[in-house]
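What follows is a short report on a single structure.
Moving on, here comes chain A:
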Amino acid sequence: MLFVVLSGFITALFAPALVRVADRHAGLALATLPASLFVWFLTLLPEVNQAPIRSVHEWVPSLGIQLSFWLDGLSLLMALLITGIGTLIFIYAGTYLKGHQDLGRFFVFLLSFMAAMLGLVLSDNLISLFVFWELTSITSFMLIGFSHTDANARRCAMQGLYVTVGGGLVLMAGFIVFASMGGSYELSELLQDGDLIRDHGLYTLALLLILCGAFTKSAQFPFHFWLPNAMAAPTPVSAYLHSATMVKAGIYLLARLNPGFGGTELWTLMLCGAGGITMLMGIFLAARHTGIKKVLAYSTIMALGTLTMLIGIGSDTAIIAAMTFLLAHSLYKGALFMIAGIIDHEAGSKDFATIEGLRHVMPLTALAAGLAALSLAGVFPFFGFVAKELLFESSLGSASTILMSVTVMAAILVVAVACLVGIKPWFGRVASSPKAAHEAPLGLLLGPALLAILSLVFGLQSSLVSTGLIDSAASAVAGSALQAKLALWHGVNTALMISLVSLIVGYVLYRQLDRFRAWTNISDRISNYGPEAAFDRFMEALVQLSKALTSFLQNGYLRFYLITILCTMLALVGSVFVLRDITVINFAITDLLLHEAAILLVLVMSVATAVFSRSRLASVAALGAIGFTVALLYVLFSAPDVSITQILVETLTVILLVLVLYKLPAYLTLSPTKVRIRDAVIALLTGLTMTLLILATTATRHYDSITDWFIEASVPLGEGRNIVNVILVDFRAFDTLGEIFVLTLAAIGVFAMIRFRSEDRKA
Partner candidate 1 sequence: MLTLMAISIGCLYAAATYMILRRSIVKLVIGLVLLSNAANLLIFTVAGMTRKAPPIIPDGMMLPDGPVADPLAQALILTAIVIGFGVLAFAVVLIHRAYEVVQADDMDQMKDTDT
Partner candidate 2 sequence: MNCFSWNLILALIWVAISGTLTGSNLVLGFVVGYAILGVALRHVPEFARYVRRVPKVALFIGFFIRELIMSNLKVAYDVLTPKDYMHPGVIAVPLEAKTDAEITIVANLISMTPGTLSLDVSTDRQVIYIHVMYLDDRDAVQRHIKYFESRVLEILR
């Protein structure tokens, strides 16, 4: 199974070369991969019906990450959709994008997407599932932004990525919490005992985090807005990713987790709530739009909401309904998207206002569109009808008036939308479309036609899919064996009545669609404050905040940086002083000698001169005085070598400063008094801290210094009587080694600073 997943990635590597070689037939050639995978999965059907297939490949076992795959009914249904529709999409795309300069790249990402999607639905390991989850987001990003020179495409691609990856990050946290609840990263192990999960203290947290991921991916309210925008992608991408497969990843995840997480009040509330809102809102917006892809996108949102709601209801019927609806939707919506692409490709328009009467020029396309639309509307005997009946039954079964009424309203609107796509472009006079429309070539027609026909076939012969496929998927979702008895005719029952009413009302609504749009235009204003606007504002605000924060923090003023650092230091050190109640005890001045005090006095006054002098040369001279007094201190406290070094260094420093200073202007008092007072306060506090630290430290000597060893070892081991020098060149020669490299570096730096430029000037 690993190979099955990887095959897509591997093929992707060769796609550009293949496109160069196979040229127009690249799509067809590449379609053989999903096709053969489809067949392979199909052959596994009987086996999976007996028992799920599992295969494990180690990846990062220490982190519990492995490439473990789990093929049960649910994964198989998804895998078949991915490969099956994938096959058609590859063929379609090969024709649709024929001769496009970036076709090679397109197939790279499409193949990668397919592989990632397969990996996602097959993964048993939470983390490998997450890995593939994120890969679908990235490939989706690359595909939405396929027309990358178009600013809108870029914007939409980014929006989609931010929403899905943002949700993905939360999902990862959710997975980690989930795994910590069950002590494993394998879904098959985690889901064995649902009660354990539901009763766990972290249940709510894990659920909310995971739902966040699933809802963003599957465009549930309030994260739905990225999906219509994703229609900036080429139509094959919309058909495949943003309708049939990727957006269902979230649904897949909910379904997958149902045995563990499902059935609680929170679960039902969240899923039905979000699903219901999404469903109604999606189809409402679909009916209000006039762009064919937008309409389809919003109706996809409606479908995703429906699926979520069904999983949320969680009854056996609901689960069977969900699986049926999943399949049905993939078929007709895939077909409709591809047809939208054909219209765009052949007639050059995506707007219902400018396309009419196309059945005359493209009858086959029209036929396929009609079939798919009928399935969408849920008209007898299409597969969509079967699904819709089950949907009504489930929502009746939930005994919730709200759900029921929402479902009915949605169903009515769906009919109107179905009419819009099934009737509007095809009937009436031939409009003057931007391009002279022709019937689509076979490569474009094959996919929609086949899917449309299947919509009919599965409706008429629902046993083809009900046993083996849908019931085993539903069993996997329910966590117990379910029998899906799909039938066209259940007899006259409430569901059928509702269905009938919705068809009629829906058609009427279609006839009044313009008026409906006019009535409901208040919603446009609402949507200005909707989630998309909120998201955009959020991102905008984030950037504004960043700019404000950064221009406050990284403002270019060195002294601000230094003050921040110093204040941090003062605050932290001060708080330890206070918290640990450090009392300074070393306050002996009895051993004071007058001349030492005089030297210190001169030192301090020289320091003051260096600071407060209005002449910088006076400051430098004061530095010299500091140097001599410090050297004297070193002498008085028995450090002749240090003293010598100090004097020499100080002399050289003064020379250096003098060499440099003559070019610089005289001091100016640059800071206002207030600033100087503030700085002085900080400076004094720093000085005070250091004084206290010295006094505190010398009062708390915990250990004697190792220095005695050096004194004893100097002559016998170090062969020298100047202990300091022996330490420098022998005991701690490595310090000295570093030190001479510092000097070297400083010299190179100075050299480079001065010379590099002077040669520039020459040039």
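Everything that follows uses one rule, which is that a residue touches a chain if its C-beta (ideal position, glycine included) is under 8 Å from a C-beta of that chain, and two chains touch if they have at least 3 such contacts; residues count from 1.
Per the selection procedure, all candidates are chains of the complex that A comes from, given by their letters.
Nothing here was measured: the structure is a model prediction, and the numbers come from that model.
Of the numbered options 1 or 2, all belong to the same complex as chain A, but only candidate 1 touches it. Across the complex, candidate 1 is touched by residues 551, 554-559, 562-563, 566, 586-589, 591-593, 596-597, 600, 603-604, 607-608, 610-611, 616, 619-620, 623, 626-627, 630, 633-634, 636-642, 645-646, 649, 652-653, 656-657, 660-661, 663-665, 667-668, 670-671, 679-680, 682-684, 686-691, 694-695, 697-698, 705-707, 710-712, 714-716, 721-724, 727-728, 732, 735-736, 739, 742-743, 745-747, 749-750, 753-754, 757 of chain A.
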